[in-house]
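Heads up, one of the protein chains got dropped from this complex, but the rest are sitting where they should.
Just so it is clear, A and B label the chains in written order, and each chain counts residues from 1 on its own.
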Amino acid sequence: MNLSWDKSKRRASNTLPHIPLMFFTLIALFPIVLIVINSFKERKAIFRTPYHLPTAETFSFKGYITLFERADFELYFLNSFIVVALSMFFILFLGAMAAFALAEYDFPGNPILGLYLAIGIMIPIRLGTVSILRLVVSLGLINTLTALIMVYIAQGLPMTIFILTQFMKSAPKDLKDAARVDGASEYRIFWLILPLVRPALATVAIFTMVPIWNDLWFPLILANGEKTKTVTLGTQVFLGQFVIDWNAVLSSLTLAMVPILILYLIFSKNLIRNITAGSVK
Amino acid sequence: MRTKLFVFLVLASLVLSACGGTSAPEAPAAEEAPAAEEMEKVTLTIESWRNDDLALWQDVIIPAFNAHYPDIEVIFAPSAPAEYNGILSTKLEGGTAGDLITARPFDNSLLLFEAGYLADVTNLDGMENFGDAARSAWITDDGSAVFAVPMASVIHGFIYNKDAFAELGLETPETVDEFYAVLDAFAADGTYTPLGIGTSDLWEAATMGFQNIGPNYWKGEEGRQGLIAGTEKLTDPQYIAVFDELAKWGPYLASGYEAQTYPDSQNLFTLGQAAIYPAGSWDIGTFNPLVDFEMGAFKPPVVAAGDTCYISDHTDIALAMNAATAHPEEAQTFLTWLASAEFADIYTNNVTGFYSLSNHAVDVADPVAADFLSWRGECESTIRNSYQILSRGEPNLENELWAVSANVINGTQTSEEAAAQLQDGLDSWYTP
Partner (left out) sequence: MISAKPKKKFPFHIFVFLAPAVIIYSLFMVYPLLDSLRLSFFTELDGKEIFTGFSNYNRLLNDPNWKPRFWGAVKNNSIFFIIHMLVQNPLGLALAALISMKSVKGRDLYRAFFFLPSILSFVIVGFVWQLILSPLWGIGEGIMGFLKLGEYFKPWLGLEGSALIALSLISVWQFIGIPMMLLYAALIGIPDELIEAARIDGANNWKIFWGIKFPIILPTVGMVGILTFVGNFNAFDLIYTTQGALAGPNFSTDLMGTLFYRTFFGQQLQLGNPTMGATVAAMMFLIILVGVLLYMFGWQRRVTTYDL
């Protein structure tokens, strides 16, 4: 494609960047790999040969057994899944609606409302914890997943609305006008536009999903009952209980990492494509 | 079609936002406490910081209780010790705390009682099994109301690796000089880390260090009451001396002890790498299944041979009833059982290193735990000096003590500075 380049220069620029990149890959992956391989080893081997892969002698499933005997991780996973799925659904759906209204209609107070909704991007919701707790208690939602979901929706909306508004604005006008001429309702037009911002939706999805899955603060404060523990909180509590049992510690760390890693690997290809799609017009 | 679906979704989400309805009908959260009433079995939940005991409660204590009361299901739901107070106060404020609440001694629980969160259990059946000393940590200042059933005390001392001592031909130390002679011997030999303690978790330095060896210097209760009465100050020589001892520990600790956490210390000792472990008796139970060498115990060394010895025999743990429990009768039933000879025996012998505070005579089977207990006969008992009254204000004496004890061992603060910081803090709000 580009013939003006000198070949040797090109070879150098092809291999040189790999040195820092590979070095950094090592740094990024090493801790994760270390935990996973040691979680399958027996206690003494963890301390004596931490860098080795488990061998027939050192292989042990003990940590995972402790984990499933003493903590209800299946339930924690279910809770996390429910919270993340419902929060995501409402964040994307309600966020898209609001963004559509802000982008599409020139009603009085539109800029102010946009600003009002954008404040939340800059101010962490955590600062309102004291009042959120009181609110949740007064609504009778303490120790329910509903409380978590509501807080996460509120937390995720500002960024979602902000980003989606930009994308909605750039949606082709002809499509909307044609639909209006055909007598389509405004709701119908929203449904027509929604698929067009799918890449943006996917991007927003991963950026809002990760903090929700990993949040320790609100589960700790709003839903720390045994029945409503999320994976992150469950792991934290479990680590506290079995902190001296390294088999169990490493197993629980591994188990808490795996689902989100898998989800990420599934989404990552899309994520990249979508971020890029967003910036290239 | 689509419009209808859309309107439906909007309405659904509006309903959700308006009444905060049950957005997650499949969520387990939906079946909350009230539903439990309709069931025949009553469920009691116990809040606790004793997460180390989870298995014992699940496997031994609760089954023993259920042998008498099969209709009361008991769930032991511990959280990590460091977070317990925060989580508990949140749960109490939110009305979601368990029916039974493990109570820390003195002011912490007293404040919860005064705030109306804990029930008065003065007249509970079984309370007659506890003497005044046992009750003293969970009683109002005027002595009119007891708000928790005392469970156990813990004793401080040192646990040591008997095999390591035998290897080097060492005897357990009685005096401070002998103590350092032993440490020097281990340091010279180099096979073992002489002392297994770290300062990363702060409280380890304060509790296993300061409160462990301190009573021999401030003469137990005499010094503790003196601080409360204002006749002694933390800047007095007997307190500086304790910090001076801690300051000497640094060279005998594992390299990197500044980042060594409490679990690290426990691992260090149980993996056989440390010779001596400044302990709370509660560690015995944790260590027993992990060690492949023989453990022994010796009490905090005295300054000169023949001195009266003092030990920290700290009233540590009690069980209170949540004033807002939906099942007060069942909770009282459990508490009464807690005051029985059966529980005293089960608890002392299963939760090794916790000594029942009731008047029932209990034989301790575990040899190391029995050693700790035997010191009660040889020495004067006291409790940790920062717990009663002195940690009521700001700055909080206990918090300060954690920080300065770690600083002194780390060598970042001198004994005099540490003592002055504590006393200044105390003076700023406390008048005897």
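Just so it is clear, a contact is a pair of C-beta atoms (placed from the backbone, for glycine too) under 8 Å apart; a residue touches a chain by one contact, two chains touch by 3 or more.
None of these values were measured; they are calculated from a predicted model.
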item: Selected residue (touches chain absent from view) among A:Leu67, A:Ala101 or A:Val137; value: A:Ala101
item: Residue in contact with the excluded chain [from B:Ala344, B:Ala403 or B:Leu422]; value: B:Ala403
item: Option touching the unshown chain, where B:Thr102, B:Asn161, B:Thr199 or B:Thr286 are the choices; value: B:Thr199
item: Subunit B residues touching the omitted chain (full complex); value: 7, 10, 13-14, 17-18, 82-83, 85-86, 89-90, 104, 106-108, 111, 115, 198-203, 254-261, 264, 267-268, 386-387, 391, 394-399, 402-403, 406-407, 410, 412-413, 425, 428
item: Missing-chain contacts mapped onto subunit A; value: 2, 4, 10, 13-14, 17-18, 20-21, 24-25, 27-29, 31-32, 34-35, 46-47, 50-51, 90, 94-95, 97-98, 100-102, 104-108, 113, 116-117, 119-120, 122-132, 134-135, 150-151, 153-155, 157-158, 161, 173, 176-177, 180, 185-187, 190, 210, 213-217, 232, 235-236, 239, 249, 253, 256-257, 260-261, 264-265, 268-269, 272, 275-276, 278-281
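The definition used in the following text is that only the chains that are shown with their structure count from here on.
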item: For subunit A paired with subunit B, centre-to-centre distance based on mean C-alpha positions, whole Å; value: 38
item: Complex interface listing, subunit A residues touching subunit B; value: 44, 47, 70, 75, 78-79, 82, 86, 90, 93-94, 97, 133, 136-137, 139, 141-147, 149-150, 185, 187-188, 190-191, 220-221, 223-228, 236-237, 239-241, 243-244, 246
item: In the complex with subunit A, residue positions of subunit B that touch it; value: 2-3, 6-7, 9-10, 13, 16-17, 20-24, 26-32, 45, 51-52, 54-55, 75, 77-83, 87, 90-91, 93-96, 262-263, 266-267, 270-271, 286, 290
